[in-house]
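The other protein chains are all here in position, but one chain of the complex has been omitted.
Right after this comes chain A.
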């Protein structure tokens, strides 16, 4: 069945150093079980290191192995616990790198713990000397493991039901300037934006409790703004109150306060860590709260193709950990995002079953086993003039977040919000009527601006603003008929 069975066990467990592939971490004829966790890594071995040995080393170091043979393996069912590298293939167009597929038995992982899963898969191995670089590209999480997680506390459908908003993307804005406003002035921005037509406003990732604005002050003024805007429009409104803080105790205190003053949503930053995220998810579930996650810090390890963790993996972990919103890129905005790759992230958030799509960076079929769906958020450098592209790329279930594109409007925040809302509704109406919005988009916007001066002004100011740079992270796999895993 595998290499180890064919060897004399006495030789295998003799003291000393042995190649990882000879220790049983390379099993080319291994067929992963339905319950296995499978990871695909992009490995770049040091010069002269055999890619198969490198793959076996990654399997070893991310499961049971250490650098030398240990006799205590023989006190365990070590064949089961050993991760198995079972497939290594060259990365197209990248002669130094290889895709290595590694299968892990489900018993290696604590149920319902992202911290435990990641401590194995990305724990030690990324600093391993025989590798120049290592990237976790994707993971297949078996249904048996997915079902040990609670997933999003609210999910896309229930969030829409609570907000009574259907059939179009939600609109948001991040309050700017991101630092320095007092609570009273901050609430003014929230009120204007919500009254003008946005559904949500948002604290930025680094707004917590600073000398210029303490968190309680911000929360109180924001809720005044939310309630005023609700009364003026007759619509449900919300503002993501960032409860990120130094300790769990502080975060719980802030979240409880947000609840007590009637907020429907709170937010956290990715930098609080996986365990804190899961704790806040459980809190949100107990308290009927929508949980927004800002992916602060992710680009430190997601952006480079050669090393780190792909955002598609982070997105999977976060859907399991249980967040209702996650920033997932804009394609057309100011931050990194190749269209094909970004589509993969959105699908991870929103689909119940995701088939392998190599052109989108999705290496495996992945079932989410009816876990609720996470609403992706497109934020950073987008404006009303791109509405046709945004709707075409992302569909309805997304929060389009226009910060500068609302607050920077020449006639003020309320006008900026109205411009975005009118542009959006006009585009959805046209799409539903069967029009080709990608090509007719500018005409549809121009027609809508005839009954909406703020939209006309927005189109005039931002019509030529684009961010056309080459993406650093794009899928390298050419679609083929081969079956991964």
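List of remarks:
One rule holds in what follows: a contact is a pair of C-beta atoms (placed from the backbone, for glycine too) under 8 Å apart; a residue touches a chain by one contact, two chains touch by 3 or more; residues count from 1.
Following the convention adopted for this analysis, contacts and distances are computed from a predicted model.
Look at the chain that isn't drawn here: its UniProt entry, checked against "Dimethyl sulfoxide reductase anchor subunit", "Ribulose bisphosphate carboxylase small subunit", "Sarcosine oxidase subunit delta" or "Phosphonate ABC transporter, permease protein PhnE", names it "Ribulose bisphosphate carboxylase small subunit". The chain that is not drawn here is touched, among residues A:352, A:443 or A:460, by A:352.
Within the full complex, the residue among A:8, A:47 or A:164 touching the omitted chain is A:164. Remark: the omitted chain is touched by one listed residue; of A:220, A:271, A:296 or A:411 this is A:220. The omitted chain makes contact with just one of the residues A:230, A:279, A:299 or A:471: A:230. The chain omitted from view is touched by exactly one of A:76, A:247, A:304 or A:432, namely A:432. Of the residues in chain A, those that touch the hidden partner chain are 157, 160-161, 164-168, 197, 216, 220, 223-224, 227-228, 230-236, 260-262, 352, 370, 373, 418, 421-422, 425-426, 428-429, 432-434, 448, 451.
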